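Structure incoming, see below.
Every protein chain but one is kept in place in this view of the complex.
Chain naming follows the written order as A and B, and within any one chain the residues start at number 1.
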Amino acid sequence: MAHPHAPSMDVQDTLQRLGITIPPAPGAVAAYEPWARTGALVFTSGQLPWRDGVMAFAGRLGAELTVEQGYQAARQCALNALAQLQAAAGGDLNRVRRLVRVEGYVHCAAGFRGHPQVLNGASNLFNAVLGSRGAHARLAIGVSDMPLDAAVQITVTAELDGPAG
Amino acid sequence: MAHPHAPSMDVQDTLQRLGITIPPAPGAVAAYEPWARTGALVFTSGQLPWRDGVMAFAGRLGAELTVEQGYQAARQCALNALAQLQAAAGGDLNRVRRLVRVEGYVHCAAGFRGHPQVLNGASNLFNAVLGSRGAHARLAIGVSDMPLDAAVQITVTAELDGPAG
Partner (left out) sequence: MAHPHAPSMDVQDTLQRLGITIPPAPGAVAAYEPWARTGALVFTSGQLPWRDGVMAFAGRLGAELTVEQGYQAARQCALNALAQLQAAAGGDLNRVRRLVRVEGYVHCAAGFRGHPQVLNGASNLFNAVLGSRGAHARLAIGVSDMPLDAAVQITVTAELDGPAG
């Protein structure tokens, strides 16, 4: 099945040009799966800012963390989400026909208002890596208590090409 | 493709009878889209109570705002969501085959319990404007810190008739 926006960039070429390496897909931390597919849609579980097996960004925006650290945390969540999508797509991110929705949960102290800036760390990565196929609707919510003290959590809903995995 | 509940009210007639004007669809405030479509489904981004370009309801339920103000805030979010659906449906709300899900996030102070009453401001509007096609599942959550200090945020998932936009 052809991509809807052909001719489109090869995602591996884009990643190489940007100097981005997709990390190994983090496993689930409890009795669930890292992603699930139904028809053409894949839903990732909540992605935390794991990096090399370590929670790279812990704490709250507006308290222990700066907006720039939050931005990097959201970017790390997005890298992990891309790893899940790659796994769901049988290893080939070119099979992502389009992102659909990104949910962004920002761990923050009372009065924090920079949720959009923080979550742009995820959205900008998706747009850079996937181009027009990365366009997505977004939800942005502040959370007072996050699992594992993570700074940010995101989920992704995406549409895949080809047969169900 | 026929609507599943034909003969059904024309949505424009209903809006006129109710004296409701769909506002211009608010743009996204960061690096995402106001809505995204996959197959027959459209997902809106989180809708805030913007009115004429101003955040019409800021603050927390159970603190700065009354339940009635929260109800009006949720109604304003729902008007903006209808504007997004109208855009996604090529300008014709009659192409909304059915609402599917409404997520409602209520900005509130500790101990607030009136989430259902507040969010009925959105649900009642959807039911009034779309009739039986407005029926929806709902999530209601309290949020301690909301982007832009908005009183309420909602998202909508809906099923559209006709070809993908």
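Just so it is clear, contacts are C-beta pairs under 8 Å (C-beta built on N, C-alpha and C of every residue); 3 or more make two chains touch, one makes a residue touch a chain.
Since we're looking at a predicted model, the values are computed, not measured.
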Item to check | Hidden partner chain, touching residue among B:Ala25, B:Cys108, B:Val129 or B:Met146 | outcome: B:Cys108
Checklist outcome for this item: Full-complex touch with the removed chain, picking from B:Val29, B:Val67 or B:Val100, is B:Val100
Checklist outcome for this item: Only one of B:Ser45, B:Gln69, B:Gln84 or B:Asn120 touches the unshown chain, namely B:Asn120
Next on the checklist: Under the stated touch rule, tell me which residues of chain A contact the chain that is not displayed.
Outcome noted: 28-39, 43-46, 103, 105, 141, 143-149, 153, 155
Checklist outcome for this item: Note that chain B touches the chain not displayed via residues 39-41, 62, 98-102, 106, 108-113, 115-117, 119-120, 123-124, 127, 135-144, 157, 159
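Methods note: only the chains that are shown with their structure count from here on.
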Checklist entry - If you average the CA atoms of chain A and of chain B, how far apart do the two points sit, in angstrom? => result 25
